[in-house]
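Read through the structure below, which is laid out as structure tokens, and then see the notes.
Omission of a single protein chain aside, the complex is shown with its protein chains in their original locations.
Chain nomenclature is as follows: A, B and C, assigned in order of appearance, with residue numbering initiated at 1 for each chain independently.
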Amino acid sequence: MKLKQYLALCLLIFLLVACGGRDSGDGGVVLNVGWAGSPDTLNLGVAVLTEAYTIAELVYESMYQLNLDGTYTLEVADTVLLSDDGLVYTYKIRNGITFHDGEPLTARDVAFSYRLYQEQEGYPFLSIYTYYFDTIEAPDDSTLVLTLTEPIPNIESQLLFLYILPEHIWSEVDPVEYENTEMIGSGPFKMKEYRQNQFVHLEAVKNHHLQSPKIDGVIFRTYDNQDALVQALRTGQVDMITEMPNTAVATLRNDSNIEVVVGPPLAPSVTDIIFNQVLPENCPPDDGVCTGHPALLDRTVRLALSHATDKQQIIDVVLLGLGAPGLTLIPDSLGVFYNDSLVDYAYDPALANRLLDEAGYLDTNGDGVREMPDGSRPLTLRMNWPSDSTSAPRMAELLNSMWGAVGVRTELQALDPDALTAICCPSFDFDVILWGWGSDPDPGFLLSVMLTDEIPTGNSETGYSNPAYDALYRQQAVELDKNKRIELIWEMQRIVFEDVVYIIPYYAQETQAYRVDRFTGWRTDGDKVALEDPSSLLVIEPVK
Amino acid sequence: MIADGVAAHALTDISFTLREGEVLGVVGESGCGKTTLMLSLLRLLPSSGRITSGEVLFMGRDLLSLSEAEMAEVRWKNIAMIFQGAMNALNPVHTIGRQIGEAIIRHNYVQDKKLVDNRVAELLEMVGINPDRRRQYPHQYSGGMRQRAMIAMALACNPQIVIADEPTTALDVMIQAQILELLATLQEKLGLAVLFVTHDLGVVAEMCDSVLVMYGGVTAEYADVDTIFNAPQHPYTQELLRAFPDLSRPTGKLVSIPGYPPRLTALPPGCRFAPRCPHVMERCHQERPPLHTPSPTHLASCHLLET
Amino acid sequence: MSAVITSKAPPPATGFLGFWHTFRRNKMAVVGLFMLVMAILTALFAPQLAPYDPKAITRVTIEDIYARPSAAHWLGKDDAGRDVLSSFIYGSRVSLIVGFFASMISIFIGGVIGIVAGFYGGRVENLLMRFTDVMLVIPDLPLTVVIVALTKPSLFNIIFVIGIVGWTGTARLVRSQTLAVKERKFVLRARAIGAGNLHIIRYHILPLVLPLLVVNTVLIISLAILNESTLSFLGLSDPTTLSWGQMLNFAFTRGAMSAGAWWVLVTPGLGIVWLVLGCTLLGQGLEQVLNPRLEAHHLAAGPGMVARRLGD
Partner (left out) sequence: MRYFRIVLRKLAWAVFTVVFVICLNFFLFRVLPGDPARAGIRDPRLTRQAIEAIQVRFGLDKPVINCVESLNPFTPGDCLINPLQTQFFIYVSNLLRGELGISYHSNRPVATILREQLWNTILLIGVAQVLAIVLGMTLGIAAAWKARTPIDYLALLGSLMAWSLPTFWLGIILLFWGSTSLGLPTAGKSTPGANYATLWQQWADLGRHLILPTLTYTIVFLGEYMLIMRSAVLDVLSEDYILTAKAKGLSTFQILKDHALQNAMLPMVTIIALNLGFTVAGAIQIESVFSWPGLGKAIFDAVGRRDYPVLQGAFLLIAVAVILANLIADLFYSYLDPRVQTE
């Protein structure tokens, strides 16, 4: 073996590589975005991750677009007419819209897409949006008539994610197996190159019918490691990052080239502390195991635990303060639907102790743990969370000590997400779970989670059952007057808040950051933070 | 990273002369330092060994004062070695031919590749191996053939001296005889000087011109072969001869020397043979005997010779 | 002419004292033992050594999170605002427990399979070693994932998982040692006088395989500690047990490096390096003590070759 030659070769390679210049980015003005995720698939019929929807929002158009302030505007249609019975929507599709391959977008494409979403059994997640669809007709190229089975108040949010696909492509392929890497749409950006789990390279559509981007393209790069993502922004490898650990906020704020943006997320999400309160008579006959601790059926216990929970402490530790104390399952990022008139239960361990004492939950044997009033069993609760959560273990530790201080013991156990689903719902084989929801811009779904009817389906995680609440839900679902509906929804929130169905520790804020020396014009003035949204990407321009 | 152990003087006060064409037998029980002595001559002691004093004069040059590179030139070209146990002394992953040729190339005995090959074939033929078998590996040879190949290898560069370190151990008796005969023939034919290490006195009597008897790392007796066999002065030599079955005297009793040779790490303070000596005296235990010269060509270290 | 041969001295004494005598001459083994003992002492006296109790309930403010090292907190604070030094000291307990018990499982399985295969030979050996070969080529990780998914993440299960994937090397090693020992005269003699198999294994084979097993154990402990950190990194470990691997995991998932809190990442990492290095040094050193082979090195460095005193 000629050692010297090997060494020389290694050195040579290293030098050549190290000296090789950085990329010669010749594709015009391209924005580099860093994120920790990647679309699971570009076929939206089977996609789950928000990243897929972020890309779709740029490449496709739908009937409506959601603005940062929570309002909707028409996108592919000029006008909409609603029949008096609230069942028939007639949309006039704009003229001159073309797909990226040059074919025109007509009402037929819209009708094709809606039918596909409605009928395709292999599209498991979109059927909920087409639930009220009766018939979809396209009498001519510019008219779409949508008939519903019953009047609903939130047609905009139903149509928001039903992106319009080109019929001439999708009618030729198997809509489930199709990977859709070409991603022909009609949005302001078109797909240039896609490497799963590596990057998505989009190119600007220069003569878009609504608004053309000022930049020439955008590249979303995937960083598996959050620290690497932050480092990429710091070293200028990317111009903007859509997410980051909250711990990085302070350091990035110190960097004069970087601006950190914090605010409510565009896609509402909520973290919840779930109490198993299913009543024996509501236990699902097929799947139910229903082993919840009996004390959790008592509102006083749940209320006392609520008073024993120092939400600010949790927010400080888990989110570094970048969040707001939560009230109910309807987060503040749902805007007008969020009932901000409710006053949260104060953190007051003394009050919590008194409540438990008065209700007869006393520590009779002096082991520091209270027992049931009849002395049958101690207040020892199993607490589980999904093992892939990074914040839940910290929250569990905090709850363990906070609740321990009022004589309620918790046994902490992380569980594989599958195993957690198995004990959760509809089997109700748990006491307390730390989990969460992601939501549509409409509160409808989150409200349905607490319905009695949802106990056997597995959507109800608490087993909560309240006929008054159920009645209000049915009422709001058909209330077409927006303000009246909001009133009903506020009332529903008040009920579940007073019944202490959940403890909502916090509503987390979105944290994003961009380099000020690269692009300017970012929309940071809206109610919500979403730098990757078209609202920003269409208006930013390079720093001169 | 083992810390230093105890230094053991494996060899002390050894001295002998080897003339051209002479066969010198080196005799002694196992563990008396014969192999160490041979390795010292070529400066091949393992890492744990060191030569502390003395000189090895070869054609007027002191081998111990040569640089490592000069020494490498001397090895095999002038002094070659036949190791005991040819199986281990041959590299299992190279062909016999390559291993012989390697030495030839190293010392530029012949230049051309073709000539090297011819020389290898010639050598193998000389030791009675079919030259076609030079492309085979050691494990394909029988024990005797391996030893023959070793001999061929030792002769590759026409050395002046060949050190044969117990070349016949681990071979069966018939093969031993063949190998010895081959050695004797070649020695005569090529006029080699041979250092013949063995513990077989019969072989010594048959092959050697002079004999060095070693005990416990020192010279016990050094003389020509006749003197050693007919007038041994050192009690150890005498005992060795008594232990050796003499075919001419079939009635003689076989006597073995009681006890074991000393361990080099635990040498007795006086004469090293004292614990086993039938003639042991008081001073033998205290005082190391010097080398006496009963006659000008005869050396022996024993207190008995004083007077 | 005179030459010296340095030999290992004093003559190979048997028993612990003899072993200790050789052992303490081996710097590597001594350093390794020292490092390991330090770690064990740290674990044993954690409550005395740690300046704070990592489980104590304290009100944490945002300033506490990833607070820089200070006089009160020598190694700063972590993402939950807790003293890193204290967690580090307590964390040594879990890492040692995992390392020790997981390697016990591995050694037990590997030892039994190795001895049984080596001792009984024939079909038993064939079957067991083929099984070992198969297990040797099966990648550990998917197996681990499945087992972790089947069981709840807990300290016990992590030990179990690490233990049962790490025995193959031991089995092979022990088998070849058993094969060598089996042919020794006293084993044959014991068999000749009619000693039972179990008796022979217990009184003749085991004592001779044991030294090798001890070396192997030390090395496997270090592997187990590394494996625990890998499992933590993959999110397959139990987040409620405070191990160095978990500290690293939290440092990763909660952006310690982005926050500039290098101390949170570096401390447990160095702890793992310390412990693993200590075990490896000890293992390597023990191996040298039990199996010296430098004595016959034929190419050893030149200067000693000819060393003549001046004036000779």
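We take it that contacts are C-beta pairs under 8 Å (C-beta built on N, C-alpha and C of every residue); 3 or more make two chains touch, one makes a residue touch a chain.
All figures in this text were calculated on a predicted structure; none of them were measured in a lab.
Shown chains touched by the missing chain in the whole complex: A, B, C.
From the options A:153, A:217 or A:441, the residue with contact to the unseen chain in the full assembly is A:217. Interface note: of B:91, B:130 or B:185, the residue touching the hidden chain in the full complex is B:91.
Checked against the full complex, the one of A:151, A:417, A:521 or A:542 touching the unshown chain is A:417.
Considering the whole complex, the residue from B:80, B:213 or B:257 that touches the absent chain is B:80.
As for the chain not pictured, it touches subunit A at residues 1, 3, 6, 10, 13-14, 16-27, 30, 32, 40-41, 43, 46, 48, 121-122, 124-128, 176-177, 179, 192-193, 195-199, 201, 217, 219, 221-225, 227-229, 231-232, 235, 237, 388, 416-419, 421-422, 435, 437, 445, 449, 457, 459.
In the full complex, subunit C contacts the hidden chain through residues 28, 133-134, 136-143, 145-146, 149-150, 222, 226, 229-230, 233-236, 248, 252, 257, 265-266, 269, 272-273, 276-277, 280-281, 284, 293-301. In the full complex, subunit B contacts the hidden chain through residues 1-2, 39, 42, 44, 46-47, 69, 72-77, 80-81, 83, 85, 88-94, 99, 102-103, 106-107, 137, 139-140, 153.
Everything below uses one rule, namely that only the chains that are shown with their structure count from here on.
One simple way to say how far apart two chains are is to compare their mean CA positions; for subunit B and subunit C this gives 48 Å. The mean-CA centres of subunit A and subunit C are about 45 angstrom from one another, to the nearest whole unit. Along subunit B, no residue makes contact with two or more other chains.
In subunit C, no residue touches at least two other chains. Residue ranges on subunit A touching subunit C, taken from their complex, read 225-227, 230-231, 244-248, 250-252, 313, 316-317, 320-321, 387-388, 390-391, 393-394, 396-397, 401, 404-405, 412-416, 418-419. Within the complex formed with subunit A, the subunit C residues making contact are 57, 59-62, 65-66, 79-81, 148-149, 152-154, 235-236, 238-240, 250, 252-261.
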